[in-house]
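A single protein chain has been removed from this complex, and every other one stays in its place.
Letters A, B and C name the chains as they come in the text, with residue numbers starting at 1 for each one.
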Amino acid sequence: MKSSFGQSVNICITGESHGEALVAVLSGLTPGIKIDREYIRHCLSQRAPVGNISTPRHEADEFEILSGVFEGMSTGTPITILIRNTNTKSKDYSEMAVTPRPGHADFTAEAKYHGFQDYRGGGHFSGRITASLVAAGAIARLALKNKGIEIGTHISKCGGVADREFQNVSEDIKSLENKYFAVLDDESSQKMQERILEASQQGDSVGGILETAVCGLPAGLGEPWFDSMESVLSHMLFSIPGVKGVEFGAGFSVADMRGSEVNGSLCVNNGKITPVNDLSGGVNGGITNGDALKFRLAVRPTPTIFKEQNTVDMKKLENKTLSAKGRHDPAIVHRVRAVVDAATALVLCDMMAQRFGTDWAL
Amino acid sequence: MKSSFGQSVNICITGESHGEALVAVLSGLTPGIKIDREYIRHCLSQRAPVGNISTPRHEADEFEILSGVFEGMSTGTPITILIRNTNTKSKDYSEMAVTPRPGHADFTAEAKYHGFQDYRGGGHFSGRITASLVAAGAIARLALKNKGIEIGTHISKCGGVADREFQNVSEDIKSLENKYFAVLDDESSQKMQERILEASQQGDSVGGILETAVCGLPAGLGEPWFDSMESVLSHMLFSIPGVKGVEFGAGFSVADMRGSEVNGSLCVNNGKITPVNDLSGGVNGGITNGDALKFRLAVRPTPTIFKEQNTVDMKKLENKTLSAKGRHDPAIVHRVRAVVDAATALVLCDMMAQRFGTDWAL
Amino acid sequence: MKSSFGQSVNICITGESHGEALVAVLSGLTPGIKIDREYIRHCLSQRAPVGNISTPRHEADEFEILSGVFEGMSTGTPITILIRNTNTKSKDYSEMAVTPRPGHADFTAEAKYHGFQDYRGGGHFSGRITASLVAAGAIARLALKNKGIEIGTHISKCGGVADREFQNVSEDIKSLENKYFAVLDDESSQKMQERILEASQQGDSVGGILETAVCGLPAGLGEPWFDSMESVLSHMLFSIPGVKGVEFGAGFSVADMRGSEVNGSLCVNNGKITPVNDLSGGVNGGITNGDALKFRLAVRPTPTIFKEQNTVDMKKLENKTLSAKGRHDPAIVHRVRAVVDAATALVLCDMMAQRFGTDWAL
Partner (left out) sequence: MKSSFGQSVNICITGESHGEALVAVLSGLTPGIKIDREYIRHCLSQRAPVGNISTPRHEADEFEILSGVFEGMSTGTPITILIRNTNTKSKDYSEMAVTPRPGHADFTAEAKYHGFQDYRGGGHFSGRITASLVAAGAIARLALKNKGIEIGTHISKCGGVADREFQNVSEDIKSLENKYFAVLDDESSQKMQERILEASQQGDSVGGILETAVCGLPAGLGEPWFDSMESVLSHMLFSIPGVKGVEFGAGFSVADMRGSEVNGSLCVNNGKITPVNDLSGGVNGGITNGDALKFRLAVRPTPTIFKEQNTVDMKKLENKTLSAKGRHDPAIVHRVRAVVDAATALVLCDMMAQRFGTDWAL
């Protein structure tokens, strides 16, 4: 199958956790976007592991742009980004060739690829692959910034600790730009990191919830039915390893609400029709309404844990136990945040290009 | 944009709430599937409005199969299904040409289509269009049944009342086959209907949560990254009007769990590797693991309510109020259930065909 | 597989020669196009069989627009066109269930669909299906006319007789608008029709070449590599039954030419860069250059002939002979012309929408 996503603006990612390199191809981006390498580095750094709450595997994430950029600007033709893997310790994984980690793709990869998959460190299924996605997404974000569109994601919940909600969306997004552990409330931030560390010390892992907001989107993006904004965004978001839920606006809490509460109202504001208190997350009938786009993601606890688990030997077809070795994250939610920002940007560029044509960001 | 979805098996739907007819085109289905018209009618009846908890608009939903079926069997070429609209009262909607219902697609359709959209009854955005999707999905379900794959959806929550969870998935699915208000626990069923009626009497509406299970799927369906089972399913599910959240397995509750709780284990069962207590909903790394597929959807309260709401006159650009007229549902969650079963079947047929080729169901 | 084509503007066609009806779905067309039903009828009449040089099967081709048009204008949502089959004589084809016509799809349909295909009159493979394509294409042409883009096709060669070449492209296109046997030179027209009649009287059929020109296209349409204008157009054109060759500009004759002859030159004309004597058919590097788009198609002689042919009995796996019965065309090239105009229009609408956004024709 295609390893790519998007109609007019398309992203393709390749590579394995312990392979030679990661590659992203970003196709269909408007020509004339200034490629700010510092910004790409900044976005990559938000995905990089930090301190003792992440894997001790540190990758430089030095990227090389192989095509699609000329004299510092996007040409309009495919942009290729190469990130070499440098810090791989594949011997750690040799047992995993036959011993799938419960909850991980090890067994399903075997079911699909008949043992030919690269099993080292999760191979092509590893979150490592998202580094190239983040680099491509950073470029997409630069294009969106040209049109005043900004994206921000915070950790809404982690290890049982909740962050405050978005208040002034535009300012909150700005404040997140320079945070590596993206929590709006600093006290919650501290507590969450403690919980991660706690789980880590017990050889376990924790999950969390991310919440994303986008300002500056015009009304009228998306299609009825199969290319609704929610459909296309969720398609992309569920591609991110570990995401087990996506909800827009009030999401699952609508189950306990009345129509009169969820609907909000419409009013004329400075000659422009504007939704007020609409809890649908900025999308009605699959199409943006001009309000801030808002959605939340559930991120599962990392499946690779050091605690002993029951699993099988896939060759001998016998039961056995496994205590993971190698270097692993006790939580990924704070790193996934950078991936969500990138993934969202890629989808929105595509939606803009489909609606306004290939020169939309010029 | 394309009004269709799917790679190898593809569904296209067209029509408007108050237009001439609804059409579904189901392409790429294996030849040789026996087309049981009674079963299609049965599936359509599960989507039809019932009693006083649904819209008083009753459509016969008589369908005609215009192509793709020969001597009672699918030919392998596109199947076209036609359902005429017969019971339309368009005068009820004349005010809505300029007065968008808050929370509905009326305003976003205007933003996208510049006033050329068919505004009657929500036009192409209406849930009415799902009738043809349900008919096509019924055929897809017949193909899946050939391979022992069964789908069932129950109302997990509605109006604040919860149903019991799936227990014996296979038997629960069977028990749902003949229910029109798909609740596993009969007492909860009664209470939910009371809550809907209550909201209806107050001119308001309620939302709910649907839970779906699929038995009999082989391990190895879906792709890493952009065509993960979760990605493709959620893409389809968020196309259904009113869906605001999708979660797989433990979904959003993973935020408060540890890896050791979510992972479950793998064991050898009758010589087959089998997941046990895996809370990921039957999908690891985007690929089915052979366990029952399980997901939940949040369905918003119907946006069209009779209570007075604040909105605008889109022509005069003035604020005004609106009390909806016409015939509307105080809840749609019990009707969406049939749409979810159909939508799921369409995606799964596509996944099977991509994996095993176009003759997969023969 | 998908029975549709196109990214932003998409066409889906369904039906069988002797089935209930033909359906076309045209998705993604700009809202606000005036739907001139008389023009659709006109285009359909150019595809209809005429006199003694076509099949005696006459279909009224009455079409019904089931969706996507409101108050006489396109809404922007999918347009569904229904054409019922009325004049079917299926008993003529009963022998063909097991006796494939050489050169036709009868045998390949069996190889693909295992005997479940509708074999009557070629079933889904019949040229009959193009009626709905022509109706949809007529609407696409109306959209293009809004932007001054005009398409015309003439029979460049048939039965060994050649037409004159395009001279003043714009005027020639206009002169073709009202011709049913689309030949620029009237004397050639007469001779071609004589040759068709001659073949018909001998129970045989003749082929031909169609040449198409498009005026008014802007420079800059199409993509490098896989979505080049030639790639996308040829994809569509080879979908038309009987087409065995497609060439752009000088086409196959470039084999005997020098670069200096094919290249032509560029010059500034009224402040605009303009190609002069460029023999590449209006496309360089896959992208339109602002010159008239020009291409030619080879159309095979109808495979169904009355002469005796050697074939097989597919059930008994024995050799046998076949003399076709039923009603058939001794030539289709003059009817395919309307299909080519339609198919071209559909591709160009898509190319315009991809380049300039979904409102391109407003």
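A few comments on the model shown:
Assume a contact is a pair of C-beta atoms (placed from the backbone, for glycine too) under 8 Å apart; a residue touches a chain by one contact, two chains touch by 3 or more.
The structure displayed is predicted, hence computed values, not measured ones.
Of the listed positions C:9, C:246 or C:336, the one in contact with the omitted chain in the full complex is C:246. The residue touching the chain not shown here, chosen from A:19, A:137, A:207 or A:326, is A:19.
Residue C:158 is the one among C:40, C:96, C:143 or C:158 that touches the chain missing from this view. Looking at subunit C, the residues touching the absent chain are 1-5, 7, 13, 100-105, 107-109, 111-112, 122, 124-125, 129, 157-158, 160, 199, 204-209, 218-220, 223-228, 230-232, 234-236, 238-239, 241, 243-268, 271, 273, 275-276, 278, 280-281, 283-290, 296, 298-305, 307, 309-312, 314, 317-319, 354. Although one chain is not displayed, subunit A still touches it through residues 1-4, 6-8, 10, 12-16, 19-23, 25, 27-28, 31-32, 64-68, 70, 73-80, 82, 112-114, 116-118, 123-124, 358-359, 362.
In the full complex, subunit B touches the omitted chain through residues 7-8, 77, 224, 354-358, 360.
In the analysis below, only the chains that are shown with their structure count from here on.
Separating the CA-averaged centres of subunit A and subunit C is a span of 45 Å.
Subunit A and subunit B have Cα centroids separated by 26 Å. Annotation for subunit C: residues 7-8, 77, 358 touch two or more other chains.
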